[in-house]
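Of the protein chains in this complex, one is absent; all others appear in place.
In this document, chain identifiers A and B correspond to the written order of the chains, with residue numbering beginning at 1 in each.
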Amino acid sequence: MSRLELGVCYYPEQWDKSQWRDDAKRMVDMGLDWVRIAEFTWGLIEPERGRFEWGWLDEVIGILGDAGLRVMMSTPTAAPPKWLVDDCPEILPVGPDGRVRGFGSRRHYCFSSDIYLTEARRITTEYARRYGENPFVRAWQIDNEYNDHDTVLSYSNAARTGFRRWLQDRYGTIEALNRTWGTVFWGSLYSDFDQIELPISLVASPNPTHALDFARYSSDRVRDFNRAQADILRRFAPGRDITHNFMAGSFEFDHHAVAADLDVVGFDSYPLGNLLGSSLSDEDKRRYLRTGAPDYQGFHCDLYRSQGRGRMWVLEQQPGPVDWAEKNPSPADGMVRLWTWAAFAHGAQAVMFFRWRQAKFAQEQFHTALLRSDGSPDQAALELAQVAKERAALPEVTRQKAAVAILLDYESIWAADILPHDDAFPNAGIFRVWYAGLRALGVDLDFVGPDDDLTGYSLIVLPQNMIISPDLAKRLHHSQAKLLIGARAGSKTVDMWTPENLAPGELADLAGIKVIRVESLPDLAGESVSLESTGTFDFKGWREVIETENQVIAHFVSAYRAGSPAIVQSDRAMYLAMIPNGPLLRAILIKALTWAGLPIRECGPDLRVTQRGDLGFGFNFGAAAQVLPDDENRQYIVGTSEIPSYGVSVWKWK
Amino acid sequence: MSRLELGVCYYPEQWDKSQWRDDAKRMVDMGLDWVRIAEFTWGLIEPERGRFEWGWLDEVIGILGDAGLRVMMSTPTAAPPKWLVDDCPEILPVGPDGRVRGFGSRRHYCFSSDIYLTEARRITTEYARRYGENPFVRAWQIDNEYNDHDTVLSYSNAARTGFRRWLQDRYGTIEALNRTWGTVFWGSLYSDFDQIELPISLVASPNPTHALDFARYSSDRVRDFNRAQADILRRFAPGRDITHNFMAGSFEFDHHAVAADLDVVGFDSYPLGNLLGSSLSDEDKRRYLRTGAPDYQGFHCDLYRSQGRGRMWVLEQQPGPVDWAEKNPSPADGMVRLWTWAAFAHGAQAVMFFRWRQAKFAQEQFHTALLRSDGSPDQAALELAQVAKERAALPEVTRQKAAVAILLDYESIWAADILPHDDAFPNAGIFRVWYAGLRALGVDLDFVGPDDDLTGYSLIVLPQNMIISPDLAKRLHHSQAKLLIGARAGSKTVDMWTPENLAPGELADLAGIKVIRVESLPDLAGESVSLESTGTFDFKGWREVIETENQVIAHFVSAYRAGSPAIVQSDRAMYLAMIPNGPLLRAILIKALTWAGLPIRECGPDLRVTQRGDLGFGFNFGAAAQVLPDDENRQYIVGTSEIPSYGVSVWKWK
Partner (left out) sequence: MSRLELGVCYYPEQWDKSQWRDDAKRMVDMGLDWVRIAEFTWGLIEPERGRFEWGWLDEVIGILGDAGLRVMMSTPTAAPPKWLVDDCPEILPVGPDGRVRGFGSRRHYCFSSDIYLTEARRITTEYARRYGENPFVRAWQIDNEYNDHDTVLSYSNAARTGFRRWLQDRYGTIEALNRTWGTVFWGSLYSDFDQIELPISLVASPNPTHALDFARYSSDRVRDFNRAQADILRRFAPGRDITHNFMAGSFEFDHHAVAADLDVVGFDSYPLGNLLGSSLSDEDKRRYLRTGAPDYQGFHCDLYRSQGRGRMWVLEQQPGPVDWAEKNPSPADGMVRLWTWAAFAHGAQAVMFFRWRQAKFAQEQFHTALLRSDGSPDQAALELAQVAKERAALPEVTRQKAAVAILLDYESIWAADILPHDDAFPNAGIFRVWYAGLRALGVDLDFVGPDDDLTGYSLIVLPQNMIISPDLAKRLHHSQAKLLIGARAGSKTVDMWTPENLAPGELADLAGIKVIRVESLPDLAGESVSLESTGTFDFKGWREVIETENQVIAHFVSAYRAGSPAIVQSDRAMYLAMIPNGPLLRAILIKALTWAGLPIRECGPDLRVTQRGDLGFGFNFGAAAQVLPDDENRQYIVGTSEIPSYGVSVWKWK
């Protein structure tokens, strides 16, 4: 399917049933195709163990379906009911402070609890049996936002037991574990798997392989929890798409692994909600205060589309101010339309809004919606209706494979958090900064995971991929792509050791360098990089001393080892001995793209362009109009060559 | 009584008894009328259960009374003895981290503990029986600073049990609670009151009605604890005034409710101690470093005088550097006199100093006093003696009702903390900023609570009153006063819901507007307000989009919806769609006062003037002298028309 489908999240249980029919009609009139329901309904459907109250939900589905809406049903496992918590308090999660997190909000369960897994299977089976073949129910969302409120890592007794079992499976013998973790260090040898504790509440930092294994274990628990429900849904709901709503900016579990069990990868997109807490400069935060960062929507769409093997939905789109960020400004008028088009341009098959009508009680009262709590249409409803009309002229298009891919793997992000060498290391943020740098040069992007097919790309970039397995290195080699390799790449083995040949380990041949020292620098250090025939640029934070016999195309400018290599270029790879940002990153990306024979379209800070099949898209995140270059091959479907402030143009390439 | 009475807090138990007689004589010689004693003496009086050592306290009271001093006795419940804690460890409070707070300082009890309430009643009865009719004991202070060290909210098992009982009383049925809390949200329904937990240690934020009810419950426990002692004292100490020392800047329980059970509302005033932690600018902190904010004393005097139905005492006045703020500077010479006169001007019947002689051991050694620890007189003693002489010429005067009142209700402050929409919302601080803005324009002020009589005022201001009940709205309507209504007013019902008609809910008719969107903005947003025929002013933090058919007298200047209404004026009310501060607030207040037909006396940053009956007062908080306008009707009792730096003038209006 490649039309732009629209939808909304709906909580009929929060409104008088007399409103349901009218709500359904208004949804259809607004141009909506989808309605997502029921993701926190366990306590309503099963008010006590074994007693089910399906009637109201049956009725809701009937009304929505009769009105012409496709229903996305949710499994309700993100909010177990109080009676279940009281029966089995051991299902509750435990925080890094060792304290149990109780009932009273949501996500109050531990992924390691076998009891909860059993209960989740049971209730999922009930929901799936009842609605699996309901003709109106066309898709299923499993649970809700797995890593919300930091619940991926739980430090419960169940987690300890599960972790020990997982380690036994991984290592077989305790001797193997001792060897791999290097427990000879600080004399911390184990003689039995049952001696292993969770890596919290220690005197000093934990063994890094211990910490990495716990991150892996916790990620596996999420994958298993999701898979258990997916298996049930596949059995009882044949032909329906199964999805889950990932979050933006979330790296706590391996999304590639969970995505493998989904038909469509969904995610929740709140461009303003995530702006002020980001690492952008104050100047950029002011600039994008009411638009969100221009590459926020694109980054997550491209990432999750790649994980979804081309199938991606925005399951919650921001409609106005949210209620959970440190400050919650309004989007500029027009942005809801812009974000919706941007999602489509980057490959979304559907965009659903959170939520239909603003709540008038409980936690999320300040979260805006399509309608205000009094039922009057809010700004998002107007913009959504506009998109619903505009999409009519769209041809069928599929997002094409890009020429450039970013390698993103979750283990490297965990590894960098575990051994940062720097108290404020950006880690995951580096991927976003590189993505934005490439997008500002007009480059369309895919993401690849460590197990994905790497062939067919002209350029693969590795912003900060600490863990490179021998197999991955081999496939990078065989990919034939040029590689742009950021600092720290390959600096740890999969067991979290320093490679025998030092960093970049498995990439040594490709990169043609050896890292003989690393250092982290405070911002006050004030060092810079002189890039061949380009200029001198500041950098911050991380610097490597490298040895190479290849061409050095940039040098460090510093009182310390002035002139030591900052960028080295070999046949296949460009290696960066620092973490670039701003103008330095831009200059490097231009060099790399040129080297890879790829075109550059300068977009500046506010304009973004992309393509989906035959369609071209231009988005203006700025307060001033932007004019696209004259091009006779463009036939405009939406807008013109001059994109007004916060506006969108869509054209067909002749 | 309307003379200025003076007093001191005295800890005879900390000094050799050989000093007591001399201390008493020096107090009288200094001009003191009152001496407060005994508020931490439980462990001394009852060293083990049932064994009482009254002798030394009998002797102290005799010595003080014989010397001519009136004694204020305290109940000792702020510091239960160790043997009681060991007998009943369940009386200890529990912090928001779930950890018990132990013995070793003070206030180590939980307001929810029925055991402790019983013990508090028992010891109060003992004290009251012994000294209730003692002719020297003329007043009683109950306990000490209820909310000090954040002990109003305790998360003990007793609190949980008590809260459940309180909820049962409030709601009757669990269905009613589910309905009112909106537990259908996130499927968090309860089937029994015994399922309800305290709103801490959750995965995400608690249900806001749950949180508000816990604040109400906790406040009721303070009221009940205070009332239990007041009832005993009324029985055994007939004719004696009963008081408690509230703290400045404290909003954790409903002070109106506690004040209703007191004869006189007391409070503790530390103008420097609370300066550096305030939200003042660094420039103002430097300016007032050695004076305290000019309106600190006035705000609390006016607030607590209003709550005390005209009867208010300063029970602890700062005498020099304190020991508990982040930094503890000296007051400028003269400030102790100034503060004392300011308290009187704002309605105080007595001002008592903390403390007689600086401690030479234990926690508060750095807290200055009237005397140094070696017995020599410190600066405060000199200034106090001066006031004692100056007061001789005073006529009897009573503080008159003001023309302007500030509506302050504690539930709105809790509500704003629970649903802030902004991570740094000033909430309670807004009331202080408005008070200071009005005082700088020479306006005398009363405070009114939501149940108080509202008639007779020309102007009532609502800085941020989120919860407006139907009854309050009706009484505001009938008051005939003009209303200056700050943003968020009426935005929640008493059940913490969004009003059916949106904000300002019950005030919709009076205000003549509807709030269709709110947003919180970071400081870097840089938006402003253009006020009709006045100018353009910055504002920060909060902005509302409103609809109105009334007169718009100010508009927003912004890239977002430029020109949308910022201030709307109807027949009775002026509504502000933002939170003003600094020059914008000043301009608005001038507009509102003029509109209400009230005079404005520009005072600038350092001068403050006020009236009590026939007396006029001028206070100079600045380093330069201030000259009062020539006025033949002034007859100076203290000072002249030129007020020196840190000086005071008092005159009689002819």
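Note that in this section a contact is a pair of C-beta atoms (placed from the backbone, for glycine too) under 8 Å apart; a residue touches a chain by one contact, two chains touch by 3 or more.
Computed from a predicted structure; not experimentally measured.
Note that of B:G68, B:G102 or B:G172, the residue touching the chain absent from this view is B:G102.
Listed residues B:P329, B:P420 or B:G613: the one in touch with the omitted chain is B:P329.
Within the whole complex, the absent chain has one touching residue among A:G98, A:G277 or A:P470, and that is A:G98. Touch with the chain that is not drawn comes from one residue among B:D241, B:D254, B:D268 or B:D378, which is B:D378. Among B:R3, B:R170 or B:K285, only B:K285 touches the chain that is left out of the view.
The chain not displayed touches subunit A at residues 97-98, 181-191, 195, 197, 199, 201-210, 419, 421-424, 495-498, 500-502, 516-522, 524-526, 541, 545, 559-561. Counting over the whole complex, subunit B has residues 11, 13-14, 40-44, 47-48, 76, 79, 81-83, 86, 93, 97, 99-108, 148-149, 151, 276, 282, 285-286, 289-290, 320-321, 323, 326-330, 332-333, 358-366, 368, 372-374, 376, 378-379, 623 touching the chain that is not drawn.
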